[in-house]
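One protein chain omitted, others in place.
When the chains are written out, they are named A and B in that same order, and each has its own residue count from 1.
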């Protein structure tokens, strides 16, 4: 079964999302259309990349992901289709795709677009037909001109030494939980047999939990979440509000010798 | 394949939308149910009509559009089904359907309703079964009593002369873009070989762009959008907030002889 997912910053109070779906259904009623999210903050590439990176691998291989976030990009950004980790992606080469995987793309084309200049709704007029073709088995190489690479911005990096790991909050979720870019494997490698202290805001802790409810209600929990990333929250509370931390706040783990 | 779309002002934090879908699925599991939007402002017919008008034609002909916005209407408003531009619509004759097309309806009936008076949830109890029947090929004339006309309110009009076009903002979208009722064809007809000035808020501009990113970030763009309507925005900004304009604000295009 062919699946096309949608990820946009269009919200749900306008006609945009329905128009993209209607176009896909009109072209090929056999396609299953699944929403990832339409609540990405307007043009927020970091938000969109976090969500897409977190979920695309949960869909079956071969799924086509139509991405309509900051779709007009900057002048000169082209519309692309790519294959990456056996998934297909269609959207604007505005830097977003460079943030979703460390792997090298398998295929990449700049889309053949007739009259780009006349389209103010590329998600419906350009991306939807291309997504339908990919979902129907058309080869990506038939959809455009091969490119060698796409835009890669440098993402927030973690600094990791024997003495300290310094990361930052890359997403505040709906619950107010603070998801950082500190990976479980980095921590496990560096923390062996060492005493450690977590520092963020004015807080210090000396343990990491394995599940949320090891903390009591109103208490801080720190877990490596289902993405393998350090997540800080307050059990049944809003950590972002209560701790005064948000996107880009720094989080440290200090090791004692 | 039979498609029923849903457009309501019910929001998504209650049971209403799921109840309508469950009723449809229970009656005919073969129907594909697609959301247009459930984020219409409560009882906001203008908002709903804008969204429905903008998107219904993107769905395949024969699609049934169940509209649950201001569904109880005013006293005396009847429940109707109509065929218009080869699409079907089911809802309350509260004026909304009169705003979605200039074409004459093909068929129109007042629904046969038993015990209307006892139903506080017509979307589930009346519209859903009717939508299922239409989607299954039942003739609209079997669903009610023919009516000659439905309620037509006078929509905001554009004043267009050789000297000036005066329109208004009919929708502020999620991005804060200001969509007006000034049509591309009106402009093209009147602007031939003429110098023009766009005026809105305290701003004046002398060009119209063809795509959003002809403006720089933070700059004003004016385009004829995918609906053929003049749209004013600020590239990667919120025009409504930054320009202090909103629904019903007036926009002028002045021609020099």
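FYI, a residue touches a chain if its C-beta (ideal position, glycine included) is under 8 Å from a C-beta of that chain, and two chains touch if they have at least 3 such contacts.
Computed from a predicted model, the values in this text were never measured in an experiment.
Engineer: One chain is left out of this view; which of B:25, B:147 or B:160 touches it in the full complex?
Structural biologist: That would be B:25, which touches the missing chain.
Engineer: What is the set of chain B residues that contact the non-displayed chain in the whole complex?
Structural biologist: Contact residues on chain B toward the absent chain are 9-19, 21-23, 25-26, 29, 42-43, 70, 72-75, 116-121, 124-125.
Engineer: Could you pull out which residues of chain A are in touch with the chain that's been left out?
Structural biologist: Answer for chain A: residues 1, 3, 5, 32, 34-41, 47, 50-52, 54-55, 58-60, 171, 173-176, 210-214, 217, 223-226, 231, 236, 238 touch the chain left out.
The rule is simple: only the chains that are shown with their structure count from here on.
Engineer: Suppose each chain is reduced to the average of its Cα coordinates; what separation in Å results between chain A and chain B?
Structural biologist: 32
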